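Missing here is one protein chain; the remaining ones are kept as they sit in the complex.
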Amino acid sequence: MSEEEKRAEGPEEEEVTQFGIPKRFSKKPGASPGLDLADLRSMPTEAGSVDVTCIDYSPEQSQITQVHDLESFLQDHRPSWSKVRWINVDGLTDLKIIEGLAGKYHLHPLAVEDVLHIPQRPKCEAYDETQRFQARLFLIARLVRLTDHRLSTEQISIFVGHSTVLTFQEDPGDVFDPIRQRITKKGSRVREGDASFLAYSLLDAIVDHCFPLLEQIGDRLEELEALILESPSPDLIQEVHRTKRDLLVLRHAIWPMREVIAQMQREPHECLSDVTRTYLRDLQDHVVQIIDIVEAYREVSTALNDTYMTAMSNRMNEIMKVLTIVGTVFIPITFLAGVYGMNFHHMPELDMKWTYPAFWIICIATSGGLIAWLKSRGWL
Amino acid sequence: MSEEEKRAEGPEEEEVTQFGIPKRFSKKPGASPGLDLADLRSMPTEAGSVDVTCIDYSPEQSQITQVHDLESFLQDHRPSWSKVRWINVDGLTDLKIIEGLAGKYHLHPLAVEDVLHIPQRPKCEAYDETQRFQARLFLIARLVRLTDHRLSTEQISIFVGHSTVLTFQEDPGDVFDPIRQRITKKGSRVREGDASFLAYSLLDAIVDHCFPLLEQIGDRLEELEALILESPSPDLIQEVHRTKRDLLVLRHAIWPMREVIAQMQREPHECLSDVTRTYLRDLQDHVVQIIDIVEAYREVSTALNDTYMTAMSNRMNEIMKVLTIVGTVFIPITFLAGVYGMNFHHMPELDMKWTYPAFWIICIATSGGLIAWLKSRGWL
Amino acid sequence: MSEEEKRAEGPEEEEVTQFGIPKRFSKKPGASPGLDLADLRSMPTEAGSVDVTCIDYSPEQSQITQVHDLESFLQDHRPSWSKVRWINVDGLTDLKIIEGLAGKYHLHPLAVEDVLHIPQRPKCEAYDETQRFQARLFLIARLVRLTDHRLSTEQISIFVGHSTVLTFQEDPGDVFDPIRQRITKKGSRVREGDASFLAYSLLDAIVDHCFPLLEQIGDRLEELEALILESPSPDLIQEVHRTKRDLLVLRHAIWPMREVIAQMQREPHECLSDVTRTYLRDLQDHVVQIIDIVEAYREVSTALNDTYMTAMSNRMNEIMKVLTIVGTVFIPITFLAGVYGMNFHHMPELDMKWTYPAFWIICIATSGGLIAWLKSRGWL
Amino acid sequence: MSEEEKRAEGPEEEEVTQFGIPKRFSKKPGASPGLDLADLRSMPTEAGSVDVTCIDYSPEQSQITQVHDLESFLQDHRPSWSKVRWINVDGLTDLKIIEGLAGKYHLHPLAVEDVLHIPQRPKCEAYDETQRFQARLFLIARLVRLTDHRLSTEQISIFVGHSTVLTFQEDPGDVFDPIRQRITKKGSRVREGDASFLAYSLLDAIVDHCFPLLEQIGDRLEELEALILESPSPDLIQEVHRTKRDLLVLRHAIWPMREVIAQMQREPHECLSDVTRTYLRDLQDHVVQIIDIVEAYREVSTALNDTYMTAMSNRMNEIMKVLTIVGTVFIPITFLAGVYGMNFHHMPELDMKWTYPAFWIICIATSGGLIAWLKSRGWL
Partner (left out) sequence: MSEEEKRAEGPEEEEVTQFGIPKRFSKKPGASPGLDLADLRSMPTEAGSVDVTCIDYSPEQSQITQVHDLESFLQDHRPSWSKVRWINVDGLTDLKIIEGLAGKYHLHPLAVEDVLHIPQRPKCEAYDETQRFQARLFLIARLVRLTDHRLSTEQISIFVGHSTVLTFQEDPGDVFDPIRQRITKKGSRVREGDASFLAYSLLDAIVDHCFPLLEQIGDRLEELEALILESPSPDLIQEVHRTKRDLLVLRHAIWPMREVIAQMQREPHECLSDVTRTYLRDLQDHVVQIIDIVEAYREVSTALNDTYMTAMSNRMNEIMKVLTIVGTVFIPITFLAGVYGMNFHHMPELDMKWTYPAFWIICIATSGGLIAWLKSRGWL
């Protein structure tokens, strides 16, 4: 495998445009679909940048382990008191880790491909062909983040088993800290819940993270409207367009979640408890609310475009009005001044005493008449 | 729990933007979904600003009680003649009251969360896991109100049991006074009806309250159209945009009601009597009619935007026409005046007697010709 | 009941805006849904303006009666030969009449409310709780009329029984005269048909009445297009907007008819004979055709707006072109004239003999060059 | 029946607007639905302009007959070898012919009404109440034709029986000649097929006739785009609008065909053989393809409108730029020339020798500077 092929196939090359749309598609068209464990094993590893954390908990006890030596970790048995184990992988560059986990938990090759070939649309798939980790749910969600005043998305892949949850994140840093805290806190609902409740809590955190972002966008839109009305400038309309794209990014991340959650509610699955299913209804409400708000904001930003055009054409009117008034008032009397600046020898008016004051009177009368006429049209 | 967390979690912080969309999302992303009674108990209380009213009635008798001491009220038994009890809570700041009622009537934690975490989308949920207050319906509706010439919405949460209706309102003041009067009036349909009929009457009052608002919006739109045609100004187009947002607010409040009522009609529920179901059909008609009108008004206000742009470009045309006419008429003859203002020594025309009158004749002829040409083009 | 309340509740106050949308909503929000016969009885009566006509017919015989004394009419028995009785009420102001009929034919209170609380959306409801007039169908249709060059709608409420049809109209004057004539004509299909066929015929007349109106709108649109192309003026665009509203009125009246008729076709009802059902298919075709045409005309009128804007911007271009041409040609040579009008003592050109003709040559050459250049750009 | 009523009812009055929408609706609202044979008999006849052709064929034999004497034709028996009989009627003015055929083949009155009351939407109806010509299918299609550079549609009504096909066309001239040729050619698929295959072939010819028309529209759009970019003129935008209407006409003719064919495929009917059903799938593909293209062309023509507006505003910019450049360059120096044309006695500059050349230097420097500045802004 040449250097170039590796770059094309490895996930580290991935680069996401501002639309939440893949800019560099990481799979070569025509390449084999699905990833074999053998392929993974042969890929280069850039260890160090990948963090693996394992949290075990039961209503009575909880324990967080930073995994440094994956191999021994995979060979160790899980403590017997652990009712739910959550293994979180931050970073997708070390393919050995992914291979190890995929091997241990018999992850489906197509699912592993989806984890690595970023970005994927949010989706929910139920794979049931393996033996040990039966009836496993595979979820993809997109976490919307604010970086450099623009929204971008990060893919979070979640595998749900009967008592195990695996999460794979593109980048370090997430929105799960409150969940981690609640796990360590005895008596909290997550701590009492099963693996599917943990998965629900993760999705809930991802979805609810959109609300503060929407709030910022709402503030930005209001501010933009005020600024556009005050002094329309192309920078502002650019900012409106950028906000529209942020809304597109949000929409692309959240819209498919509705179908994902509806599917989880609709189709019974042995990994999903009834309690979780009730809570999913609440999550669905949030998703629908976000979609509503996004659509409303999209309408508002479209209206801002109209406001801008209106403000511009208003300005234009103002500008032209000034030119027209000045021109209308002065051009006729300038002509008159030009007439009496002519050098014809036989201009009787030039010799008369009263003609010069008369000229001024005519000028003032003409201008006054024009100004009155313009006022009557509402232009002044 | 720090001061800041409390502020973020308590409902008093809630602030709704003009779009009927949450501006400050009251729940921290990742926080525990659902509210425990224990959480409620520990929250701060700002008593005094919350009004609790209890109305008991049967076809024979009715009684209104202002509840001041909630604890003793909750321990008292309901009078044996009371067929329907309606407990209305105005204001959500005193969490003790909500806790007390939630405890007594076994309200579902997710429902209580929805009552407090404002704003929610209108929805209808049937919870059936509790024992005493079985098969309880939970409804959320949004009451559209006019405050400061802008529409805003207030969340009304309604719990319906077999013989009890609980309502929670954000703010004091509502549209239920006619219902209260009808309850006190013997023989009225509400007085004869059951709890679900009361709930229907409340929804009906909320929905019908939109009609006078729509009427005002219709009047405003007609007035705006007249004004725009008369003298287009950016203030008017702003007012059009504001009206459009009011329509968005209405739409967000009413659109989901259609689904809510359809769901109540579709799914049988032991708390919903057949009579109520028949009346719901009527309510559904009103909702559909409101949606129709809102959509029609949205089209009208979009057309107003076009009217404005048309009026503006018409004005621009007028302005430019004046400048062009003045310029076209005077610029050529000003040039001619300039020519005979030149000081060349050898200009034979200057010495001739008839040239000055000829100059005037040429000027008048030229201007007349241009004016005739402009008239032929329809510009004068 | 105060004077004000009566005005708000009585149907005589009803006023419909140009959008076919209620301007004054006749029911106070929160008021009791449905109307009791007792309420009706206590309402004020403005007799005289209401016409009640009763037509009895069977294939053999037919009879038209103007009902002046409703009470005796209601007590009389229907002639035994009468197979279908059609009672038509023109005007809704005399509530006694409505109360009398509602009492005799056991009309559902919600249906009576819909008759009086105008305007309602077209709809079809099957009430079956009464004994004597079982399985009654209740239909609301909207008749589109042309008044003062604008379209408005009138509500026609139709009750269909096994052998009786009741119709309530807002205003005198309708489109049913051809049906009345056909009833008097032996052997006609209506005369042979049952009550449901009469109801179908009424709906058919209401729907087909839209075709000549559409024809007028089509003519108007074509005329408007020709006028806009010839001389765009804001009056024309106003007329386009008014036509668009007329189309909105039509659409609001006809669109729900599709659902109404589909429902009548879909759900079997003992009052609807199979023959009628076959004819309803034909009616449905007409409704769909009208909707198609309305949508097409809406597109055409939107395109007219574009045509207008195009024509306007074209005019603007023309106007500016004239100013630009005049300015471009004369401003440079006016400058030149100004130069030789200067009074510097040391201007050698002034003394030379050939400079004045040279000035003219330069002016003509410059203007000619500019005109040629403008021509090459296609501006002349 | 007065002369006027006859004109309103007879089909000869029919006139179709350019939108493929009825301009003169031929049925008076409220008139009796369906046509009785008796009515037909009493209608005026304009014989001579109607052509009736009868084609009999079986795999072995085929025969084309021009029918001149309909009565004797209807009384004659069909040749025993004839497996399929296709009777085609060109022109709908001779109601005797239609009456004769309707009587012989027991056509349903509503279907006959649809044949005569033009235009109808394409539709497919199965009538099964008659005895002799059982389970008859009735199809309406619209043939799109190019007349005078505009598209218009002609209604083709097709009755399909077990071994008979009746077609009624509005005007002489059709697109069925290739089918007639194939019928005369032994071994062709039509010749071998049954009546439903003939009906399919007719529909196929009608649908495929749209492709060359679409091709022309595509060419026209490309041409228009080139012309608009080169020199935008209102004529071109008119042509774009006309093309848009042509597309509307096509859409109105083809869109309902999709439903018609889907219905024929979905609902089994004894007159439709399995082979025909397979071929209908192919026809459906063509219909969907045409709809796709029409929609794409509609988008393209909408984009052309934008292109036009862009080109116009570009032109406007060009025009204004010229005026602004000329004005900006010459107005300041004209002022300067005016200053030194003043006649103040105490202007020291006038006496100095170097001031006149200095004036020119200042003029050139000023103009040069302005031109450089304009260039730096990209306006030159």
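Each chain gets a letter, A, B, C and D, in the order it is written, and its residues are counted from 1.
One rule holds for everything that comes next: a residue touches a chain if its C-beta (ideal position, glycine included) is under 8 Å from a C-beta of that chain, and two chains touch if they have at least 3 such contacts.
Bear in mind the structure is a predicted one, so any value in this text is a computation, not a measurement.
S.K.: Touching the hidden chain in the complete assembly: which of D:D235, D:E267, D:E299 or D:D351 does that?
M.R.: D:E299
S.K.: Any idea which of D:Q66, D:S80 or D:N343 touches the chain not displayed?
M.R.: D:N343
S.K.: Residues on subunit A that touch the omitted chain in the whole complex?
M.R.: On the subunit A side, contact with the omitted chain comes from 17, 19, 21-25, 27-34, 110, 113-114, 120-121, 123, 125, 231, 234, 237-238, 241, 244-245, 248, 252, 305, 308-309, 312-313, 315-316, 318-320, 322-323, 326-327, 330-331, 333-334, 337-338, 340-343, 347, 349-353, 355-356, 359.
S.K.: Touching the absent chain: which residues on subunit D qualify?
M.R.: Against the missing chain, subunit D presents residues 175-179, 182, 188-190, 201, 204-205, 208-209, 211-212, 214-215, 218-219, 222, 229, 278-279, 281-283, 285, 288-289, 292-293, 296-297, 299-300, 303, 306-307, 309-311, 313-314, 316-317, 320-321, 323-324, 327-328, 331-332, 334-335, 338-339, 341-347, 377-379.
By our rule, only the chains that are shown with their structure count from here on.
S.K.: How far is the middle of subunit A from the middle of subunit D, if each middle is the mean of its Cα atoms, in Å?
M.R.: Once rounded, the distance between the two centres reads 44 Å.
S.K.: In subunit B, what residues contact two or more other chains?
M.R.: In subunit B, the residues touching two or more other chains are 309, 313, 316, 320, 323, 327, 331, 334, 338, 341-343, 347.
S.K.: Does the chain-touch network form a line, ring, star, complete graph or other?
M.R.: If you draw each chain as a dot and join those that touch, you get an open line.
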